[in-house]
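Please read the structure below before turning to the comments.
All protein chains but one are shown in place.
Chains here go by letter, A, B, C, D and E, matching the order in which they are written, and residues are numbered from 1 within each.
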Amino acid sequence: MKQVVTFGEIMMRLSPPLNYRFAQAQSLEITYGGGDANVGASLAGLGVPAAHVTCFPNNDLGRAAAQQFRALGVNMDATVYQGDRLGLYFLEVGAGMRPSKVVYDRANSAFAHLDPAAFNWDEILKNAGWLHWTGITPAISATTAEATRQAIAAARRLGITVSADVNYRRNLWQYGQTAQNVMSELVQGCDVVVCSENDAEDLFGIVPEPGTDNKFVSVARQVMARFPQIKQVITTRRKTHSASHNGLKGIYYDGKQFLETVTYDINPIVDRIGGGDAFMAGFIYGALNYDNPQQALTFGVAASALKHTVHGDINLVTVAEVEEIMKGNTSGRLLR
Amino acid sequence: MKQVVTFGEIMMRLSPPLNYRFAQAQSLEITYGGGDANVGASLAGLGVPAAHVTCFPNNDLGRAAAQQFRALGVNMDATVYQGDRLGLYFLEVGAGMRPSKVVYDRANSAFAHLDPAAFNWDEILKNAGWLHWTGITPAISATTAEATRQAIAAARRLGITVSADVNYRRNLWQYGQTAQNVMSELVQGCDVVVCSENDAEDLFGIVPEPGTDNKFVSVARQVMARFPQIKQVITTRRKTHSASHNGLKGIYYDGKQFLETVTYDINPIVDRIGGGDAFMAGFIYGALNYDNPQQALTFGVAASALKHTVHGDINLVTVAEVEEIMKGNTSGRLLR
Amino acid sequence: MKQVVTFGEIMMRLSPPLNYRFAQAQSLEITYGGGDANVGASLAGLGVPAAHVTCFPNNDLGRAAAQQFRALGVNMDATVYQGDRLGLYFLEVGAGMRPSKVVYDRANSAFAHLDPAAFNWDEILKNAGWLHWTGITPAISATTAEATRQAIAAARRLGITVSADVNYRRNLWQYGQTAQNVMSELVQGCDVVVCSENDAEDLFGIVPEPGTDNKFVSVARQVMARFPQIKQVITTRRKTHSASHNGLKGIYYDGKQFLETVTYDINPIVDRIGGGDAFMAGFIYGALNYDNPQQALTFGVAASALKHTVHGDINLVTVAEVEEIMKGNTSGRLLR
Amino acid sequence: MKQVVTFGEIMMRLSPPLNYRFAQAQSLEITYGGGDANVGASLAGLGVPAAHVTCFPNNDLGRAAAQQFRALGVNMDATVYQGDRLGLYFLEVGAGMRPSKVVYDRANSAFAHLDPAAFNWDEILKNAGWLHWTGITPAISATTAEATRQAIAAARRLGITVSADVNYRRNLWQYGQTAQNVMSELVQGCDVVVCSENDAEDLFGIVPEPGTDNKFVSVARQVMARFPQIKQVITTRRKTHSASHNGLKGIYYDGKQFLETVTYDINPIVDRIGGGDAFMAGFIYGALNYDNPQQALTFGVAASALKHTVHGDINLVTVAEVEEIMKGNTSGRLLR
Amino acid sequence: MKQVVTFGEIMMRLSPPLNYRFAQAQSLEITYGGGDANVGASLAGLGVPAAHVTCFPNNDLGRAAAQQFRALGVNMDATVYQGDRLGLYFLEVGAGMRPSKVVYDRANSAFAHLDPAAFNWDEILKNAGWLHWTGITPAISATTAEATRQAIAAARRLGITVSADVNYRRNLWQYGQTAQNVMSELVQGCDVVVCSENDAEDLFGIVPEPGTDNKFVSVARQVMARFPQIKQVITTRRKTHSASHNGLKGIYYDGKQFLETVTYDINPIVDRIGGGDAFMAGFIYGALNYDNPQQALTFGVAASALKHTVHGDINLVTVAEVEEIMKGNTSGRLLR
Partner (left out) sequence: MKQVVTFGEIMMRLSPPLNYRFAQAQSLEITYGGGDANVGASLAGLGVPAAHVTCFPNNDLGRAAAQQFRALGVNMDATVYQGDRLGLYFLEVGAGMRPSKVVYDRANSAFAHLDPAAFNWDEILKNAGWLHWTGITPAISATTAEATRQAIAAARRLGITVSADVNYRRNLWQYGQTAQNVMSELVQGCDVVVCSENDAEDLFGIVPEPGTDNKFVSVARQVMARFPQIKQVITTRRKTHSASHNGLKGIYYDGKQFLETVTYDINPIVDRIGGGDAFMAGFIYGALNYDNPQQALTFGVAASALKHTVHGDINLVTVAEVEEIMKGNTSGRLLR
């Protein structure tokens, strides 16, 4: 199977144990994650050859981060070691009606200051069949946007499928270019996008047509009209009962058919971070391994539901475990 | 804003990790708390100037306890260091149908043997606008009852609002005076009381009038008739589905109007201890900051609901967090 | 009260903390358990004199295991120290729709290679009133089956009540004899059996009579017809909503009457392992202490429900705690 | 072998992890210990039948304490459950030039208020060959002194060897009788005492004869003259280089010969508490198993040296391990 | 006693448990510290009124840092909440011949970007008797240097003693001004400086006069000649046997006399960070409380030696504990 290559920042995540608040913590648990890298690592766990491309500072923290992804089977050979600091984020895990809370400390990271010329995309993508990126990456800095641009261009040149989770984050995009301009250019090179109605409005000014009875289809159709390379638009619908209890389903439009999955009831939530990345990884797995999009979509959302029961950003589950959920075996009965 | 002063014992709380039973514990987690002090510390967290008055043994444990409250922003300058031991309580945290369990070891504490003359209440209360105490304090010993009496008298002299959570605990009150006599005298000096129907019956022999359709109002009206200084009677209604799942609302009567809040569904409960104190703190905050009692009551119960998601006796939440709950944002959606 | 004697393997259980997956663990929490020994230890906790008979390697791990059961009040004097290794099992605790998972590493344990001649059953059982074993023990090896046979024979000789949890485990039974043959012989000596419809079919080829409206009664009646010594057949009905949420009730047939209990709703589950053993221990306690089987059955299932809130294989609860559940006090209200 | 019976208080010990100071601790590690009980538990670990006699409150903490000693093989059947609280002590572990520090919280414990009539010493000692107590027990209260008196009297009646570690603690002895009077009466019934020169002076006003060149012998001779039942006086010499590094040897006088051991160099010290109790237990083991006092003394001090490498109050070592030290194998070479 | 005011950055320190390397850590222990703040907090622990002046980001991490210093009794009322991030440093604790290692991540902290105008030094210093700063603060940025300049100027205006630990750190000083220029200006306003021979050479180009037999005195004399306000130059001599074992003494010159202390042997080292700050705090305590510099110097180095046995940046010891060391009681004998 050809490699899936992901590109983006990996941060150290620092989190008080259990449900402790920041002010109570005498220690912080470490994991590592990033929207795109989480997709790669989740795919590696599903048996798909995966490589991640990133930039780390050449210090103990950068090397430790690389180690964690290498452990999970992600090829990290294209890592550039350069720059000053590893991006961080602090996570306080909520419960019930108290939300989880993220404090970012990612400014001026090695990744933010990466040199696009350090990445030889034709070489990096030579064994790849799929390139995935997220809207977070071009939101960080002009150089990360440029590197994304070059990666997509190389992929198109090489005939590789490109997917993106457009993932608009208002509090990034501080470097002087607008999300609207940059993302419009970048998504032109994509075959598959995760894009919710909110994302479509924020990034592309696309709103549902008045009177439509399926707002997602209406939006997805307009997105596909504007960016003709896009063949599939997907997203999840999350019902947030509480920080500990969510419902989740997946939806899909490809210009012809609208698909949706059952809603999975997730209770209790062990770790919500990376749920969307697990969905993307699951959908890519499904696209590569099933011959119909309904199964790919269901695999994606089942994988994402399982992710919520796993600590950390990354979905440490197997294909067999996801397929049990797909078959309806959601009762969590003890396996001996 | 004027200071809220609280008076009462602070104990070290020792608790096995997670849901372990006492017999399984190889370590005990430490926090510190006490009904009145929890109100003070919660108020400090809400930005209200707060001072707590107590008596600690002059040893490492007493000093450590003071340190914890000072960290939270509570002024501890009036602490008397005297006596032999810090009161303790051991808490085993239940789950589902297994109740949490408290083993008290507070007898003969430094606080129980305090010298009332050690507290110069006119000095202590000179910057205060509000004095709060609970029925636990006069239940401990004749000297703690006497100190409470003097505190209330000083507050009345200085024109300071006085509140009490009457909180009847049958297994205290061992020093030869009856709760009924002592508390009847003390609540005469109060403006606001937390008093449930059970408390009213146990402490004052007051029962709902036959045939009333609002037992709380009936009882509160009688309480206010007997103790004319009291202007507001409040309490919470708790629906205990399990040790992990409760419903909570607040109720209020002021002689004219009966108020109640929505019921907050609390699931899962992280730590139930201090829930009542968080309600009192929230109501005091509301009384000082809103101009109608409905908002104060709702703030109190929303604060209390949030407290159940926080480890320890004390409600480590901000005004903004409580106000989100008041607005109905109880879905615990991730904050980035 | 006469002793209850249990016989079987005790394993070290190694489990990642919280809900971590095996691949994430940097440490494993240790407890010790085994189907039969869990029954003995749970009975000791209920105040019933209990002795457990087993075989441990004569090393630090075997001695540590013995120590844990001695701590719980189980008489371990008949332990044989012989052989090479302590059986182990690794437990990954699931959550929500992710199942818990057991990896056994028990082959070639000291117990599996025990010498039946090392156990003098007439001596071991001299103070006993009840012998309990599970279907796991004869499934391990020819020698453990032989030791079980001798234990039952001695019990019958001495007029001691014998119970068994037949507990068919397909992936054991690798030593060349069939479960069907061995178990049919052994259950002939039993007075009370835990046996579900599935067990009855797998072990004895007994299926419900067509058209019956109570399959359990139909099966139990046939079991009792085939093995006339058996006077009571019991089992639990478990509704597995998720790895964190189950419903549980108990059922009973004694040839004359069919009994069942209410369904206890267990949410959240702290530790599901040992739930069946807690049921058996509770039923034995009830049989020894109540004069009607309905109470014994209810005690058994209430004890089992409580077990799900306790970490480890063993039900660390008191008679008073179980009786509270029997009275319907399942609200988990804080005990001060 | 006949039982060694010990009598005295068992406390819960609460200690910050590692070398943290009290003010830094968010959790406390629990062990249980007491001067006399440590001797019993250490003997049980050496294979000597041991029973301990004490009084615990009938609550979860008292039962947990009993459980820990039962785990170690100590017979706890004579435990009386009565009274209000378990005695506690808090231990801060020093390092280098910073001393370890103990904060006692043992006043008003169940043991301090024990009823001497609750102990039937003739029954308790019926299988005993040796009774051991420490000077801490009669120092606690009049009733604990009385119970000690009765225990010694019964032992003498039954012809049992009696040993005492006289262990003078100035800050106990608060109940109105003097250590001098009480201890003088009690040691009259002893065959073996641990008594340093300081103890002899504080308790019996005995000082070395002027000009003697072996002060210990001079003092021991006078002790034996005053209390003719005493046949052996022993103690340790400790050289305290730092909280982490000590030297230790044992000395002995029996009226005829003065014996001493080599000095063991202990570095680093893992846990110094219980070092003296391990010495006493080792000496008793030696007295029961060797035929010359030099070996008994050496076993005692070698056992004590090893204790300093073991966490907790109790010496969890085997005879074989102590004998390796006695043979001079103190290099700590890895055992595979 | 008048307040000691310190000024400088407080960082979160993140450290793997025990001696684990960065690459092994799954969690990091948090403390907070900074060269100047450590002096203030250590003084507060010694009973000296202390206030620290700093700038934190207005987020949960900044507030948590403030909390920790408030707990220790440091007045934090002058804290400015402004800017984006809290400075961090990662500490890997060595052992034996493996050094401890610090990875700084402090660039662009809130403190580095502070606005000098936010600090009203006349107001801040109104109750102060002493101002202390370190060479780290002006090394961070032009604005922190400017704020230091203003603080010193205000102190001089108000007649307050000023001390500095000149502490040259080559890898700071990146903002375009030279350490030599900036520090020369700032130390002109100081009365007491910690300055080693290396610092003197690096910062002021001062080297020992050829042929001198006391290089420190030679250098100190030249420093005092160049900066006439300086009346005392002190520093420590550290003999680094290994990461776990150091020797430490203090030296002093005041233009007339050269003083030195005994060398304290520190083994094992629990935490070496903050050792120099503890020395400075101890010297300030001594200067305020003793009437001769020898005692002040000895107090400083004894305090520093003790600091090496305490986890974290801050010296959590009492005056009584330091004075025991001064008296030569360095044996770490257990305190009951």
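FYI, contacts are C-beta pairs under 8 Å (C-beta built on N, C-alpha and C of every residue); 3 or more make two chains touch, one makes a residue touch a chain.
None of these values were measured; they are calculated from a predicted model.
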Going by the contact rule already stated, which one of C:18, C:64, C:262 or C:288 would touch the omitted chain in the full complex? C:64
Any idea which of A:54, A:68, A:108 or A:161 touches the chain not displayed? A:68
Out of D:266, D:287 or D:301, only one touches the absent chain, namely D:266
When the complex is taken as a whole, what residues of subunit C touch the one chain not shown? 14, 17, 21-23, 25-30, 59-61, 63-64, 67, 84-86, 88, 90, 92, 101, 103, 105, 107-108
Residues on subunit E that touch the omitted chain in the whole complex? 18-21, 23-24, 94-102, 104, 169, 171, 240-245, 268, 272-273
Touch rule applied to subunit A and the missing chain gives residues 67-68, 70-73
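Please note the rule applied: only the chains that are shown with their structure count from here on.
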Between B-E, B-C or B-D, which shows the same interface as A-C, counting it as a repeat when over half of the contact pairs match? B-C
For the pairs B-E and A-E, output the one whose chains share more C-beta pairs in contact. A-E
Averaging C-alpha coordinates per chain, one finds the centres of subunit C and subunit D separated by a number of Å equal to 42
Whole-Å separation of chain centres (CA-atom averages), subunit D against subunit E: 46
Whole-Å gap between the CA centroids of subunit A and subunit D: 63
Subunit B: positions in contact with at least two other chains: 18, 21, 23, 67, 101, 268
